[in-house]
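Excluded from the complex is one protein chain; the other protein chains are retained at their positions.
Chain nomenclature is as follows: A and B, assigned in order of appearance, with residue numbering initiated at 1 for each chain independently.
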């Protein structure tokens, strides 16, 4: 097993944990929680592969199903401790996200698409899983309202593009992209940096009333 | 028309009825109810075919659209009686589900995928329609919280695999799989057997407080 696979499984594990915990809070049964965890972990890559017209990655080896199963067991067995592991899980999630972005970009370039599609696919790989999770648990998608998440994927994509234009080698490009995503996630969460919220039309009317 | 087609249409009809009734309860118009009924009936097979990379089955012949139209007319005309037909519809639904599982497994094996993918596709064929239905009517997916439904599809998949390993012929394998799904559904509903619900982190804190 290569180093990259270890990171991939760590990311899958962290994404699955987030889905399983939110499903548990909605009183889903074990099976439903497993499905929500799985969709959170593989949803983004599945959408990417469908759009690229290639076979979804998780249909080629059962490891993603197994890692999600381990995540379910973990939440069931260590339920009392999971709540105190939020920081660890956040780091796992950020590292997993960064890898998902790199994989999403490279798969798209390999499939012959231009860079702007690849950057978009990096974002889709990283964020559609969470969006689908929130749809399944019937909540407004969290990443559209809080923190810098999908934008961190796009930022990573531009770092990848920059490294590529500067002629950096592949490993350096991948590491720089991943570090950019992780750092932006950490900085955004630590300093509560968010994308501005849209003002609505009513806000003006309220201002006028003053 | 073969026997298998009759079962397929019965399943489509029962799935469409469930979508149309739930859409009606949300005050959808006739057209919206038709769409929800259609998505309930063909959503699982469509997802399966997209994942397998083949043309969705309902685009090859208009019969699924027509059966859903008949289901819509049926609900509109016999509204007063539908509510007393819950047992009949449940049996139709279970029989349809069992066929969807068999078709999902066989299509995946025909497309060259291994057994674990085929079992998953059997489950996806049987259950994604209901999940999409619940998303469209803005409810938490029912099958993730109640009864044994998706798990019955997986159980059927293992029966299929077992028959295959034992060298049973095709028709026996199909019938055994279908019977397994139907029986598990009937037993689960009759004896209120469910998958355990996930405990949430707060539950522990409540226990500690005692």
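Just so it is clear, a residue touches a chain if its C-beta (ideal position, glycine included) is under 8 Å from a C-beta of that chain, and two chains touch if they have at least 3 such contacts.
Note that the structure is a prediction, hence the values are computed from the model and not measured.
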In the whole complex, of A:25, A:109 or A:135, the residue touching the missing chain would be A:135
In chain A, positions touching the absent partner
50-51, 53, 113, 116-117, 120, 131, 135, 138-141, 143-146, 150-151, 194-201, 203-204
May I ask you to list the residues on chain B that touch the chain which is not drawn?
20-21, 23-33, 35-36, 46, 50, 53, 55-56, 59, 62, 65, 75-76, 79-80, 82-83, 135-138
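What we mean here is this: only the chains that are shown with their structure count from here on.
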Could you work out how far the Cα centre of chain A sits from that of chain B, in whole Å?
29
